[in-house]
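Starting off with a structure, shown below.
Excluded from the complex is one protein chain; the other protein chains are retained at their positions.
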Amino acid sequence: MSDFKISGVVPPVVVPELEDHSLDVASFEKLINKMITAGVDGLFFLGSSGEVVFSTDAVREQVIREAVRIVDHRVPVLVGIIDTETERVLEHGRQAERLGADAVVATAPFYALGGLTEMAEHFRILARELSLPVFAYNIPVCVHSKIPWKLALELGKEGVLAGVKDSSGDDVNFRYLCQENEKAGHPMSLLTGHEIVVDGAYLSGADGSVPGLANVDPDGYVRMWKAFQAGDWTAVKAEQDKLNELSHIFDVTSGLQGYAGGVGSFKTALWLMGIFSTNQMPRPVKAMTGENVEKIRAVLTASGLL
Amino acid sequence: MSDFKISGVVPPVVVPELEDHSLDVASFEKLINKMITAGVDGLFFLGSSGEVVFSTDAVREQVIREAVRIVDHRVPVLVGIIDTETERVLEHGRQAERLGADAVVATAPFYALGGLTEMAEHFRILARELSLPVFAYNIPVCVHSKIPWKLALELGKEGVLAGVKDSSGDDVNFRYLCQENEKAGHPMSLLTGHEIVVDGAYLSGADGSVPGLANVDPDGYVRMWKAFQAGDWTAVKAEQDKLNELSHIFDVTSGLQGYAGGVGSFKTALWLMGIFSTNQMPRPVKAMTGENVEKIRAVLTASGLL
Amino acid sequence: MSDFKISGVVPPVVVPELEDHSLDVASFEKLINKMITAGVDGLFFLGSSGEVVFSTDAVREQVIREAVRIVDHRVPVLVGIIDTETERVLEHGRQAERLGADAVVATAPFYALGGLTEMAEHFRILARELSLPVFAYNIPVCVHSKIPWKLALELGKEGVLAGVKDSSGDDVNFRYLCQENEKAGHPMSLLTGHEIVVDGAYLSGADGSVPGLANVDPDGYVRMWKAFQAGDWTAVKAEQDKLNELSHIFDVTSGLQGYAGGVGSFKTALWLMGIFSTNQMPRPVKAMTGENVEKIRAVLTASGLL
Partner (left out) sequence: MSDFKISGVVPPVVVPELEDHSLDVASFEKLINKMITAGVDGLFFLGSSGEVVFSTDAVREQVIREAVRIVDHRVPVLVGIIDTETERVLEHGRQAERLGADAVVATAPFYALGGLTEMAEHFRILARELSLPVFAYNIPVCVHSKIPWKLALELGKEGVLAGVKDSSGDDVNFRYLCQENEKAGHPMSLLTGHEIVVDGAYLSGADGSVPGLANVDPDGYVRMWKAFQAGDWTAVKAEQDKLNELSHIFDVTSGLQGYAGGVGSFKTALWLMGIFSTNQMPRPVKAMTGENVEKIRAVLTASGLL
């Protein structure tokens, strides 16, 4: 089994772009430092909200290189090696190894249709041919298949998976995974991808969380984690409630779908807060403008972040 | 509008692998030559059944290079430039240009969630920044969004799309597209990805077909096309019926899902027919064995191909 | 096997309502007589577009009673006995028997989750306990499961199913069903629920069609059927093309979803054409008003129906 263990708050880092879509290194540094200062326990780069599928291999290289340089071993660096099928994912894995990542995060195969046989074989090959610990990224909304807890558990016991980052939105599957992982001696670190019901995931037995909204308010998620560590559930829920008010940056905008509205709201918030120099989005997605920006400003103001 | 027009039978070429998963160039050459000899009107490389999402950039390069060399201008070469989002697709497009493709085929963006705004912008960027004609590959089963005929038509009229390769399985959407494309002066070449109801697609107004099963029996699809050109619908249907008997290579096997069963049956048939040296599949998919191979052999025998 | 055979054009009859939502018997009579005069080969009452799931048992009784009275044996009367599970469907079947229907049409079970085992048992019970011929209504968009051709074929050979009304939108499944039904001695009458690609379904081997749009233009569908019987595919396609222009009554409206736009456009067209006294819809659906009505009027005018 893997020796790599991680717990606590591990935000998936949003990637700032300049107007010409190139990496905005200065803003990236500000964001990373802000989150480390707030007390996060790790950082996850090139996740779904970290521009990964929009980035060429060269841009992925730059993002990892800068991330590793800026983080400078203050917290563990997890890197998403997301691509369609095994050989392509392996290439990203070797890139992450070469550049100094601490662990890699891979989804189930996507685009080509398959079943659990291919899913299991995929993770086994990754674990065998990469030297870094491998986390499974359970994200059916993007890859259109779900990793069942029974398979994840089997792969954890085998030593194939060091952990799971669960963005399945299936709290039953996650609960069983936590409970059975515990019974099996806790071979895996289990992180919830939730941001709105992180408190419930902690109650379910999660080792930590990967909340996108922590880009905007890392302090809130760190306070919630500390309250959880202290067993103070009233405070845990109160922090979650407060973060949920902030989370309305997701639903106050109109006319936007998917990434444009989700990651778009993070980038717009970070821009309004002075951390990003612009709210530029990767092509073909357009940056938010006009009324949508004003509505996000209003939520930030109400949440005391402006 | 694009000057590139294509019609007739344009098979998506299945890619042979050696036991070590490297490209089996000799078998590739045999298959390509067999189909050109049969009279196909074009070849589509690196489609969904052409190993595209399983292939690293280096392997894609090799496939295109060998394809262009072997085809040697006897028929047009279409190349799939399939990847998640715009910048990555553009890189594949430039690779295809550099290596001598005649046209490129791109899907809607996938993995990240979006809507029609992003879909339209994606194809507009591809058309603007690539010099080759761009075909839209409508394949919701893989990318989980469908290109509506109204958007495809708009992009065709704008000169963004040279055509559509329709694997949507939505014959209503395709029928409207054909009918409206005709009314607009036929700006696009419209190819059906069907193999089982190609006759119906021809009746709907398709300019041609991209049938995977033509790897196994190109002559049948060429005869069907010629019968259609001659207006002999009885013969068209009779050829389709016969090909459909052969198509049971898809459903006689058991225990296989998706690519393993679909492309696996093509590879196994081509191997049994002596065109491929093995039925090896790309990782993490396993090659068919045992009973499944025997069942495919029986279908081939019944169809007179063995 | 069933002795009941049907072929040709069998429209699913749209049901007119008065302002108070009660059955508008006079309009119903006008519509039915218009279609029989046009030469349709049967009529299907209480289908998905025939208000079936909106109607209480008492209203279903009235609809069947009036339908049987008005049709008066001029053409066969098929009746939808659509409900969630077996016992409830049986009750509707006995009602249809009692009131003089010629055949009944049942979907797969819905609401409760199940599999092919339950689907097969359901149809077997219906066939065993009802005296009328049973048609399977394949409509996954409403019941969220699809009847695979292999199961339909098995049930046809057993004598359980007299036929299939296919609204699956899956032309591959339908094509296999037609081809295998023929090879098995044609035990079932196979009707396509398409209205836009009926020509393709005829080419695939359909015995007939159940086009909702035939409520608005029965003559067009009858002409297409006669052209098909005469083997004149050019005329078949030309009729379909013309009907497809009329079918834009489905997509010229805005702000409406599902039944409100689909059946709503039929009712609005029939109202504008003077066949219905109003375009009233069943609760909770609202009748079309304003701009949407004008847009449908424009399509009808362009199609020469006003």
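Order of writing sets the chain letters: A, B and C. Residues in each chain are counted from 1.
As a working rule, a residue touches a chain if its C-beta (ideal position, glycine included) is under 8 Å from a C-beta of that chain, and two chains touch if they have at least 3 such contacts.
Keep in mind it's a predicted model, so treat the numbers as computed, not measured.
For the chain that is not shown, the touched chains among those present are A, C, taking the whole complex.
Summary of contacts with the chain left out: across C:72, C:87 or C:291, the touching residue is C:87.
Touching the chain that is not shown, out of C:46, C:260 or C:288: C:260 (per the contact rule at the top). From the options C:16, C:109, C:133 or C:163, the residue with contact to the chain not on display is C:109. The missing chain, though absent from the display, is touched by one residue of A:29, A:154, A:170 or A:219; that residue is A:170. Contacts to the hidden chain, counted on chain A, fall at residues 169-172, 175-176, 179, 194, 196-197, 199-201, 203-204, 231, 233-234, 236-237, 241, 244.
Listed for chain C, the residues touching the missing chain in the whole complex are 21, 48, 53-57, 59, 82-88, 91, 109-115, 117-119, 121-122, 125, 141-144, 257-260, 262, 282-286.
The working rule: only the chains that are shown with their structure count from here on.
Averaging the CA coordinates per chain and comparing them to the mean over all protein CA atoms picks out B as nearest. For the pair chain A and chain B, the distance between C-alpha centroids works out to 35 Å. The set of chain C residues that touch two or more partner chains is empty.
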